[in-house]
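Here you go, one structure.
Yeah, one chain of the complex is gone here, protein chain that is, but the others are all in their spots.
And now, chain A:
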Amino acid sequence: MEALEVARWQFGITTVYHFLMVPLTIGLGLTVAVLQTAWYRTGKEQYLRMTKFWGKLFLINFIMGVATGLVQEFQFGMAWSEYSRFVGDVFGAPLALESLLAFFVESIFLGLWIFGWKRLPKGMHLLSIWAASLATMGSAYFILAANSWMQHPVGVEMIDGRPVMVDIWAVLTNNTLLVAYPHTLFGAFSVAGGFLLGIAWYHLWKRRRDGIDTVGADGKVLVGSNPAIGRDATDHKVWLTSLRVGAVVAMVSFAGVSLTGDLQAKLMFEQQPMKMAAAEAACHDGTGFSILSVGDLGSNDCDDMVAVVELPGLLSFLANGDFTTDIRGINTLIPEYQDSFGTHLPDNPVYGERAGTEIDYVPVMEVTYWGFRMMITFGMLAAGAALVALWIARKGTVPESKWLMRLAVFGILAPFGANSAGWIFTEMGRQPFVVAPNPDPNGIDNVFMFTAAAVSPGVSLAELVFSLCAFALVYGVLLVVEVKLLFAYCKGGVPSAMPEVLAHRDDDAGSGKGKDDDDVLAFAY
């Protein structure tokens, strides 16, 4: 192991982990804002309960995103100081804008929302969750602006060997960003959709298991009630609505993800042809989309690869919208890259031990090929399952089958998997570059950086190994804690997030000043 590899593992682990929390935060945040709006406008108890329940899960998850986001902000300088020096003029700005324009809003308005029940006027309280939710999406925009610049550097001129920003507008309207942003948002909403669906299914199932809800001769639900444990008729509505909203959101998001993903692929065929060729393990030029390729992907050896099943023309369609244009394969691309960027890394001390070694322009195909397919498969599975779930629940409840319930809960993971796989694919597919050069006329060809040159020269292997182990350990422990807590609150249902459901049913939770005891905090840590 050398420092570069450890640093890459660390960045990968901390970033993929951070991005488990991010999509759920973005998706659930908007869900809670919409639900609270529904409550604000209709005054229906059902929406208040949904706001409180999903809001509680949102917060348990949000804080993990905040905590792990700190690492993201710091680790560019810590482990990737050469990268930070090289790109700082253009890359730092979106991060600073994110912090100043979005992250402040998120944190401060969420504090207002959490502690503002009964203290803020209802409208202001509603505005707080909207501000926080919109700010999470604003954060995503700026972070993706930074990432898209690494995928497709624009708005800069090379001065003294460094990219210097000359057009912030170009950076903020990078075409890579304009498709990556909706793609990421839809991906986040699909996570929230699956989350709502799985948990709501569990509760509908539990109501049936406990004999609260039954099914009539026509298959329609007969809603029962057990107010002592908060399982009244409104509770049924909470879960049925959540299930339906979740399923619809999951399906709509999948459509959105597919459309934007298609646009993204077309761009990527232009901007990073090697990434897309590696996604296909496509060694030779052709038009077919591989369903199954055999050969030792791990060897990254093209002569070894045979596409067993492929859909003729599909790859061409993905790239160009027609079925006949040949797409350049890896064997064609390697010489092109070598011509433009050299066959060997320069003999420069920033490359460390790698100075002067041969450059491998092919990303790790095991990862790109399967990452691309896992992303698509998980996404399709989740959307298909949502459709089936919607149909199964059409008569107002779910079957008593324990296995179906487990499947629905387990299915929550599918959109997470799709998100992670997509990111791993696109980041690993960019290698060996950390800033990818652009062969297309809008990009700037001479702006690029090899990952091998990006790592901190002064940071030792031992330091990196220590931090990798420390982060992995802490992140692992905290994931267990978070998941346990989420499980407990999911199982507890609405009363766990809203004890007043059990206590005094006529409570006007959240509306203006509390009437009983003004001095007691409505919410306290």
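Heads up, the rule we're going with is that contacts are C-beta pairs under 8 Å (C-beta built on N, C-alpha and C of every residue); 3 or more make two chains touch, one makes a residue touch a chain; residues count from 1.
By definition in this document, contacts and distances are computed from a predicted model.
Colleague: From the list "Hydrogenase 2 4Fe-4S ferredoxin-type component", "Mannosyltransferase", "Cytochrome c oxidase assembly protein" or "Cobalt transporter", give the UniProt name belonging to the chain omitted from this structure.
Modeller: From the listed options "Hydrogenase 2 4Fe-4S ferredoxin-type component", "Mannosyltransferase", "Cytochrome c oxidase assembly protein" or "Cobalt transporter", the omitted chain resolves to "Cytochrome c oxidase assembly protein".
Colleague: Using the touch definition from the top, which of A:Val16, A:Met78, A:Val215 or A:Leu407 touches the missing chain?
Modeller: A:Met78
Colleague: Pick from A:Gly88, A:Pro182 or A:Gly224: which residue touches the chain that isn't shown?
Modeller: A:Gly88
Colleague: Pick from A:Ile13, A:Ala38, A:Ile168 or A:Ala233: which residue touches the chain that isn't shown?
Modeller: Here the residue in touch with the unshown chain is A:Ile168.
Colleague: Name every residue on chain A in touch with the hidden partner chain.
Modeller: Where chain A meets the chain not shown: residues 59-60, 63-64, 66-71, 73-74, 76-79, 81-82, 84-85, 87-93, 95-101, 103-105, 107-112, 114-116, 119-120, 159, 164-166, 168, 206, 229-230, 456-460, 462-463, 466-467, 470-471, 474, 478, 481, 485, 488-489, 491-493, 495-496, 499, 502, 519-525.
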